[in-house]
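Here the complex is missing a single protein chain, while all its other protein chains stay put.
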Amino acid sequence: MDKMVPYPSGAIVPERDVEKTPILETHHLGIDFGGLTAVDEFSITVGRTEISGLIGPNGAGKTTVFNLLTNVYQPTRGTIMLDGKPTAGKTTAQVNRMGIARTFQNIRLFSNMSVLDNVKVGLHNSVKEGFFASVTHSLGYGKAEKKANERALRLLDFFSMADMANADAGSLPYGAQRRLEIVRALATNPGIILLDEPAAGMNPSETAELMENIRRIRDTFNIAVMLIEHDMSLVMNICEGICVLDHGKIIAKGTPDEIKSNPAVIEAYLGKKKEADGNAQG
Amino acid sequence: MSIASKYKALSKYARTNIKTYGLVIIAFAIMFPLQSTGTINNSISGQLVPICTYIVLAISLNLTVGILGELSLGHAGFMSVGAFSGVIAAAAFRDSVASDPLRLLIVIIIGGIFAGIAGLLIGIPVLRLRGDYLAIVTLAFGEIIKNIINCLYVGIDSKGLHFSMKDTASLGMTNGKIVLNGPQGAVGITKIATFTAGFILILITLFIVLNMIYSKTGRAITAIRDNRIAAESVGISVTKYKLTAFITSAALAGMAGALYAMNFSTVAPKKFDFNTSILILVFVVLGGMGNIMGSIIATTVLYMLPELLREFADYRMLIYAIVLILVMLATNSTKAKLITESVKFKIKGVFVRKNKDDSDKGEVTDNG
Partner (left out) sequence: MTFISNLINGISLGSIYAIIALMLNFAHGDVIMIGAYVSYICTTSAGIPPILSVVIAMAVCTVLGILIEGLAYRPLRKATSLAVLITAIGVSYFLQNSALLIWGSNPKTFSSIVPFDSIALFEGKLIITAESIVTVAVCIVIMIGLTLFTKNGKMGKAMRAVSEDKDAAQLMGINTNSTISLTFAIGSALAAVAGVLLCSAYPVLIPTTGSMPGIKAFTAAVFGGIGSIPGAMLGGILLGIIEIFGKSYISTELSDAIVFAVLIIVLLVKPTGLLGKKINEKV
């Protein structure tokens, strides 16, 4: 792992990213739901190839942050800069095209479509096929489809899923569905991918494989990965920067080691967690 | 390889295509000689063009309801726009285009274009709504179209077309011909629709819809139906593709409407009311959501059902209603589902055991 070094702004990123524009920056981001503040003063900086983690107790507002970053919710306050460009006023589809892709906590696949078609939907904006090509199956339709099939299969192969290409997405086992969601997100050719609890429901060997895959994603595609996760060993193992959220506010930011020893975090999160684990084991 | 195994090796897409086009072509090949030699009675042969138009309407509505997943209760409105713009076009081109088939082609294209424009104008506001709200607004638009055409007067004379929303007198013609006469609708249409034209229109509709399903556009539309939020998250513009599906569906309905109008000497606006929209929706639902061949079969059977029940005279619509309710209960109720599942399971069990025996044998011979 690279050393974490500060930007001029003070935010820390991996040393290899410090010369480049951060892929994602938020400034004082906040959202209210009917007078209730769900997220407030959320400011982070993510380096171009950084693996970062967003952790916090249940209900801390982590998924809400993902929804803000992808413009599913419009923020009440603050700004989001994606690859140096503001995303205010854009639709979810437009910010995806600007370079942000995500997975969902409760899996959202196109379950009536095949695995291959799910990935091809992800490739949507890179497939050169207009309406008339679609309707007539000519005017470049064949070439576009062939290219899309090849790319989709290559992506599936990256996660050893090529042999499932023709299965219905809804019929896949749970772990494979989670992987397919990641493949679909990667197909949109993002600069940063947000993973919402990617290890949920996985056994230790699957989790180990996932960790390996997350590193491979970063190294192969040269993109940033940001994940929400409750599995602390996973987070501490692969994340370079961690942000801890509690009651919608950031209570700590830093490297895994800093987070582990941060008294506020131990108080709000790890402390409780350890106690709970202790109880479970005892 | 035997033909059967070759067929099996084809992709699902190719198999659906062969079955659907095959069904339509075979049906036409059987019906066409029967109709042209006058072997079938008049009441059935008079239904051939309407059946073709309703098949096109059902396929096009299936695009909105089955493939896009949005309930539309105003499909007859687009049929109406197509029918009456077609009627006006037919009157306008009556003298300049002498060939009937060519004029019919022009009429159908114009019907499709106007209905497509109506689809665009209605789609932009409507597709922002969801579920029941969207359904009720499509219903509202269908009724509005019906009401407006009910008040529309159109005439043609040597100077061209004249329009009025008041009455025929205010058209200001001296010795022209009335094309649209308010609530009475289109009068004095020259019948130029033929069964062959209906058959070709079905083929065109199938070509457009089936191609679309297996394309980038179709994948985007299906993705929006399956999971709108996920579709947006991978960069698909929901509005663009909802509109694409909606406008295509409307334009096809308009083409069907134009053909329909050209099959009668008079057509009244109230023909295209809420009940007609519902009729088409019933064809789609009973044929299966997103199932194009199902739409074709359901339309044909259900359209002919009242004809076949003719001997029951007054009771036929009552029987129709009961059949409709029973089919819905049989295909949708929890109990009926359990029964069909268990029957399927038993049948499958028999077949699977048999196939397994076969494959076991195969393996033994291979090894030997």
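Which chain is which? They are A and B, in the order written, and residues in each are numbered from 1.
Going forward, a residue touches a chain if its C-beta (ideal position, glycine included) is under 8 Å from a C-beta of that chain, and two chains touch if they have at least 3 such contacts.
Remember, it's a predicted structure, so these values are computed and weren't measured experimentally.
Out of B:Leu139, B:Leu206 or B:Ile224, which residue would touch the omitted chain in the full complex?
Considering the complete complex, B:Leu139 is the one touching the chain left out.
One chain isn't shown here. Among A:Thr26, A:Asn67 or A:Thr207, which residue touches it?
A:Asn67
May I ask which residue of B:Ser45, B:Asn150 or B:Asn291 touches the chain that does not appear here?
Answering carefully, the residue with contact to the hidden chain is B:Asn150.
In the complete complex, which positions of chain B touch the hidden chain?
65, 71, 125, 128-133, 136-137, 139-141, 143-144, 147-148, 150-151, 183, 229, 274, 278, 281-282, 285-286, 289, 314-315, 317-318, 320-322, 324-325, 328-329, 331-336
By our rule, only the chains that are shown with their structure count from here on.
If we count contacts the way the header does, which residues on chain B are in touch with chain A in the complex?
208, 211-212, 214-220, 222-223, 226-227, 229-238, 244, 248
State the interface residues of chain A toward chain B in the complex, per the touch definition above.
So the residues of chain A in touch with chain B come to 70, 72, 91-94, 96-97, 101-102, 104, 108-113, 117, 120-122, 124-125, 127, 129, 131, 133-137, 141, 144-145, 148, 184-185, 187-188.
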